[in-house]
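Every protein chain but one is kept in place in this view of the complex.
Chains: A, B and C, in written order; residue numbering restarts at 1 for each.
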């Protein structure tokens, strides 16, 4: 009986090849001109190229929304699933194939509204994958309805006199969830910072959650201000955090923050004055769910499995135990 | 055109009557002997009696579970709904009938597992109702499967070698949710404290969330220790909090906590050493969702409504605007 | 000024298509409204790209309007277009690829691309193709002329085009201008003036250059009419029906009904609650309805899937509820913006166990308004969920219909919170014959009881025994038989008996009846039968069917085609209504069903009739294209 997980996988060829950006490009993205999603796609493609990840070893799972068209434009395996359910499919992929890299992409409505239960529980499972929410604070694909992150008073087609509630703060929610192991925030108008954030997230073992504030010029043209500096922000800086480019500091102040400090992370997340960019929280010690589960499973060859099953059948056999 | 909400309701008779405990009792509860649910039922009945609430003006909504049998034993209007969905039905009742008192009862699996999305969003809506979760840290009705609050290593029928994950801390989750306005915790082995907590919750305008640690002698006989003192706890004390009976202080220490302080509340909630009992957080200033919604609705008599609709039809009529 | 050939027609189909964002929609609205005011019957439908912002100057970017107008009330979108006004050749090509235009159509197209470095090639190719097939092309310098009036001609050319188009169709210029004025009423005088100026210039251009003009006959009589799309009709109908709460979660193509409602509901005594998901949306509606208010939820396929568990609960607790399903292409996410009629069996059997519900399908946009009143009443009288099946065609099409007369009878009575008499306190006091019972409303003294999704007896108490389970099942099912006994038989359209009967439901009615009329004019022995109540199925259907040699349903859903590889009578999967009719009546109901993602055209159905009756020649005389 062997102990290594998935021996069969070793069959797959390990050809040495240098991957270029084009190796991660498929169909031309059909997002609007100026849509922040384009930038996220490039950032992910750069990440995969930098890490030299074979495209066939990545599964990109999404829900439904403008954002969730992502897998159609990334040349990896892709699963464009159901509105709100991306995290369940992604969990299934990773849980059954720990050897595969999983990238989950969702919109704010997708993840925080209809997908709320999976959001909550996936963070608790802490499966080893990278999770990106493209938060444009609106339902874009369905043409402008309020999302949980739409700000109070925001005009939308379902709130023509302004959204009724204070917007949901996903950061404080996430930081309240047991087993949360990685939370960072970036924005589509900060490509360098986004690159650095994604790198950090990719390298984390466990569920790394990245909220990306995303420009939607069609439905929310002024949402995050006209220029980067318009949107009140603060950069979290720490040796273990996301590096902040000097240039950025002209647009917003930096604040020192130790990503291991959950209490301070919550305080920062709560702050409604300035959006925090960078690594809010990080706990690299938590075991991932697939580790916990596979750790207790006895792996065996087909015949071994049948033999063990046959022994199990004995306990239901009509004979007395010896 | 009238402005008062629901004039028709005034029709209902306002007979003066003194309600006794029996007025809130219906079928004999069929919970097991020693089940903590019995005590919660009595506590609620005392509350309604003390407040002299007419039974017909209360709707008690539940999900599915041992706990959710509750409405069958309380003589008010009751809706025994679906597993995980109690909060949606309760929101519907209150949103359409702000004149009715709504009490929502759920189990830990009901609310924190399958009901997670409604849990999250109902807290954000902040509809004016009292929400009780009977947390026995197990799925009881279905005969002992792990719930999100089951502790790591807990034996259950779906985790025969012990639950895999650290238990979910519902308190930190709730305190992370935007618009959370009331969070308290009590336990079925502290009837006096439970009474006081429920009174406080009932009087809050907005969604008051009470987690009640509940003994399930059948499946979790030793879960909370044998005697009250066995289970490590701390009582939150404050003039605006839940009063703590002196006798209780022999079983656990008291700690001063201002329920307006969200940061401190989160720190206390995070503490895994001692379960906090009492009022963790309270913000009486937040508007309730039904207030927000009804505040913008023009109420009108039937004929007025039709006249207004007729004017609206004009905008679709085939004639030019004058 | 060019001498004009004058063409007089009973009706025409004309389209205005552009890249999305170029304003073809606005211009079309003015054109359509002016036509209605001139007395034409009308059906308009938007041409919408499947993406939010598709790349410009591509087939996928085609956006605009299709207008069918003429001398009779229009019940459907019709066959192929006669005239297309296109802002570029790719938009035109899109319509040709979709087989939406006649071979001998007339095309008016912006001539600016003729010399365009990138696009001139495709421009010439497409126009050559039009001509090769027998079409006529008139090149119009749309953008160029518009640039004389406004700085950004992309934002003005629609009005210039409108002017040319209006001249072509001999519209009443003053009426057209009034409609344009109305469109921009909120925008300030300069914008209004510019637009009116552009319309005039277009008109003048047409006056000068167009070689022909078209006169479209009008309706014989003018009545007070409304024009709107089906989703707006649903929204207005919901107000007329007295709904106070619409609890929903956005989903195409249902959302615009909630948009319409959200727009005016608060001023009319109700509001729209956008829930966190579809499960919560129906849960909130169920709660509101239990509390005595009238509530509805609106959704489409994927959302319906999420509502099945709560539907079962509503059936079991006998909570009134109206669910509007604006059907779209399935399965799964499918074709979100496109029409299909494939949620019928799902509506009936989506919930596990035996969960009888009422299912009604409006056939027209007018029906969409009135069905809401019927649905609300049935839901309350029968304490049952009522599913209203509309579709993407009704949702986005615009139709004219008689202005409804509002009356307080449409509204529910005010909440009666008087105490429940001692002898009526059972929450499920089923009448043994009909299954009906009275609902108690929170606030009514003496009515306190628990409703539950568990099996229960008359007094609402949970019961596990055989008798109560058999009995409560019977009572819930009996309600459908009771409703059945009050329904009228559907009346066939066309022959009273004969060779062929086409059975249909929902929005295909107009096109099918039109096809029947055409083919009867050619001597065909054919009729159609439209069914409004799908559950319970209306009475008298079998009797009608038996009067015809062959019966088949026409549906916009999937069925295996007899004769396809491996398909035999033993395994053929039928259209959804066909399957129901076969099971209920044992009549050998065949079906012709398709899932094209667009409404059926009368000519397609005419071809089916011709095929079935061996009238191939007749068919070609009424259709211009072979139908696969």
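Criterion: a contact is a pair of C-beta atoms (placed from the backbone, for glycine too) under 8 Å apart; a residue touches a chain by one contact, two chains touch by 3 or more.
Source: prediction; values computed, not measured.
Looking at the complex as a whole, the chain kept out of the display touches A, B, C. When you scan B:139, B:189, B:235 or B:281 for touch with the missing chain, the hit is B:139.
Checked against the full complex, the candidates B:36, B:55 or B:84 give a single residue touching the omitted chain, namely B:84. Within chain C, the residues in touch with the undisplayed chain are 50, 97-98, 301-302, 304-306, 308-309, 312-313, 315-317, 329-338, 340, 342-343, 345-346, 348-356, 432-434, 452-455, 464-466, 469-470, 473-474, 477-478, 480-482, 484-485, 536-537, 539-542, 557-558, 560-561, 564-568, 570-571, 573-574, 579-580, 582-588, 594-598. Within chain A, the residues in touch with the undisplayed chain are 6, 8-9, 11-13, 15, 26-27, 54-59, 61, 64, 71-72, 75-82, 85, 87-97, 99-100, 117-118, 120-121, 293-294, 296-300, 302-303, 305-306, 308-310, 312-313, 316-321. For chain B, the residues touching the chain absent from view are 28, 30-33, 35, 64, 66, 82-84, 109, 113-114, 116, 139-143, 145-146, 148, 157-161, 218.
One rule holds for everything that comes next: only the chains that are shown with their structure count from here on.
We define each chain's centre as the mean of its Cα atoms; on that basis chain B and chain C are separated by 43 Å. Separating the centre of chain A from that of chain C, both taken as means of CA atoms, is a distance of 39 Å.
Rounded to whole angstrom, the centroid-to-centroid distance between chain A and chain B, based on C-alpha atoms, equals 32 Å.
The set of chain A residues that touch two or more partner chains comprises 113-114, 116, 148, 161.
With touch defined as above, residues shared between interfaces to two or more other chains in chain C number as follows: 266, 276-277.
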